[in-house]
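Presenting chain A:
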Amino acid sequence: MSEPILSVKDLSVAFDTEAGRVQAVQDLSYQVRRGEALAIVGESGSGKSVSSLAVMGLLPKGAQISGDIELMGKKIFTMSDRQLSDLRGDTISMVFQDPLSALTPVYRIGDQISEVVRIHHPEVSKQKASERAIELLEAVGIPEPRRRAQQYPHEFSGGMRQRVMIAMAIANEPELIIADEPTTALDVTIQAQVMALLKSAQEMLGAATILITHDMGVVAGFADRVLVMKDSRLVETGDVEQIFYEPREQYTRDLLSAVPRIDQGADSESRSVAGSAMRTVAEVATSDDTTPREQRPTVLEVEDLHRVYPITKGAVVRRKVGEQRAVDGISFDIREGECMALVGESGCGKTTTLMEIMQLRTPQQGEIRIDGRPTGGLSRAERAKLRSEVTLVFQDPMASLDPRMPIGDILKEPMRVQGYSAQRMNERVEWLLKTVELRPEHASRYPTEFSGGQRQRVGVARALACDPKLIILDEPTSALDVTVQAGVLALLADLKTRLGVSYLFVSHDLSVVRHISDRISVMRKGRIVESGPTHQVFENPQHEYTKELLDAVPIPDPKVARTRGGTVIDAEAFQGNSHDETPSEQGSVRA
Partner candidate 1 sequence: MARFISIRVLTYVILVFLATSFAYLLAASLMHPEDVLYPPAAPKPVPEATAQAYMNARNINPDVPLFQRYANWLGGLVRGDFGVTTGTNKEMRPVLTVLSERIPISLRLVVLGTVIGTVVGVVVGMVTAVRRRSIGDRSATLLSFVLVSLPTPVVILVVQQINQAIQNRTGYGLPAINPVNPLLHGWDAFVYESKALVMPTIVLAVLAAASYSRYMKVTTLDVLGSDYLRTARAKGLTRGKAMNRHGLRMALIPMGQYFAFAIGAAFTGSLFVELMFNWQGVGRYVISAISMADINGTAAVVLYTGVLTLLSATLADFLQGLLDPRIR
Partner candidate 2 sequence: SKDTGQGGGSGGDSGNDSVAADALDINAKDRGDLGEGGVLRLTNNAFPANWNRYSLDGNETNTAQMCDGVLYPLLVVSNEKGEISANEAWAKRIELTSEDPQVMEVELQPDMKWSDGTPIDYKSIENVFTVMSGKKKGYNISSSEGYNLVEKVEQGSSDLIAKISFKSTYADWMGLAGVLPDSAVESPQAFNEGYVSEPKVTAGPFKVGKIDTANKTVLLERDDNWWGEKPPLDQVLFTTIEDPSAAATSFQNGQLDAIEPSVPAVYSVVKPLVGKGNSLRKSAGPEWSHITLNGSKGRPLEDVKVRQAVFRAIDRQEVFLSVNSTMPYPKDFPPLGNHILMPNQDGYKDNSGDLGKHDVDAAKKLLEEAGYTFEGEEATKDGKQLELTYVYNDGSKTNEAVVPVVEEALKAVGIKMKVQKVPPTDLFSKYISQGDYDLTLFGYTGGVLLSGNDGVWKQKGESNYAKVGSKEIDDLVGKASAEIDEAKRLDLVNELDAKLWEIAGLIPLWQSYSFWVQNDDLANFGARGFKDLDWTLVGYVKGSDKLKG
């Protein structure tokens, strides 16, 4: 075996918070070798991100660190800032977990990518560097990269921003890439493309990769070795097959059992433990079929919805040079007690659709009706009432939580609007936190003091705070480990069947979708290309794109994953245009 490129010894990290000391990582040791792909999986909040930030030397100042980290034989704790800076972005790079707020809002995407090239290769001309940025954007599957490079982060969809982060991480062909949940906001086809990109980097350059993910399918298809973490400690580590087929620890087993599998029907053939527990969730979600769909009242109707963003040029005097049709005439409806999933390509307009619904106003074009009433015609009071009944879980958990408000108050906010008593709010906050598997003392922490998954759970808890009737969820479980995800999904399923809560559920994780949703709509380029009952779409996909999507779903079984690997992750995918025959746009562009 080649020598380790990174070795972590007895790493411990702690933070001081209002509620006392938080031991984020304890006695963690591991090694990564050249050309190796290490997957770190485990409980949300178990210290995965913190430990990798420690490797980068980028923990916030308040962190107390002990132990040793050696990068290519050099101890990083003894290195100066300058020496470390020379390594970062060049020899070692990282994709952060929360990609949505990780880009500087005031610089163009292209400049931010070319910057990383120019920092380490000042000899490269500006012109060359921006060419390289465009190349990289193309490689991560962003269409029209030349125009997109000129845009600002807020004009990008969640998945697109995540891909920008990946592009920056691979720009200088580093020796070690740490990817912290790099594909949470990506649809499966793009995910496959990105994973293949990482894989090829690993294979061609002998780079090592640390992949932190909750997606066991990705782990199965990508990793050589797996490291399982729970509660700030290492649980077990081993080859991917060993972990999947012969897990030694109970936690690993539990973890795998909670993995949702798209191929749940055929589970008996798989030797993997993955997915066993999720079957119960699916049963709850779909059993209890009381009234037929047609007889239940319609909660949400969207008819011919359009949303167009102008494309402008010029910093000072703005000129409209075209329009970006983010949502281009979509229609669907949701009945009471129904979960409708919206899946589709990254950047196809899902978030935009949800935002349009949440505005409770007349959209640019088309109509949105809630409970049969057009949102445009609501009175003030009606709108206020609806606000408590329709809630949203944002795609970017960090950005949707006020950084200067402790979690407790964030959760209380919707309840305050409804005039709950202080006593009741306190009780409920405690219950909500427990429900999403956080602790009551977390209430006094600020959003920045949480792990990605924990923040996402806060977002979900907030949406549940006031007994809503319609919950709109934008990738609510992308950052959750599978056990917690199973819990959240079970909770949602339970609320649906017993209380008739309806959901509009956006997710890239088709396995999750399959488990929870009743109906499914597949979106692409601002339009719905296919929709129907979940089982129907899964079993008998009609549209080409749906088929492609289903094929690309990673299977949490290393053997299955490898056999499938060849078909989807083909070499062409790296070139960035395998899915788009025309070099056009998700959502069409009209000048």
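Here is the rule we go by: contacts are C-beta pairs under 8 Å (C-beta built on N, C-alpha and C of every residue); 3 or more make two chains touch, one makes a residue touch a chain; residues count from 1.
Regarding candidate selection, all candidates are chains of the complex that A comes from, given by their letters.
Just so it is clear, the structure is predicted and the values come from calculations on it, not from any experiment.
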| item | value |
| --- | --- |
| Touching candidate - 1 or 2 - for chain A as found in this complex | 1 |
| Of all residues in chain A, those that touch candidate 1 in their complex | 56, 58, 60, 81-82, 85-90, 93-94, 96, 98, 101-107, 115-116, 119-120, 152, 154, 165, 168, 312, 315-319, 398, 448 |
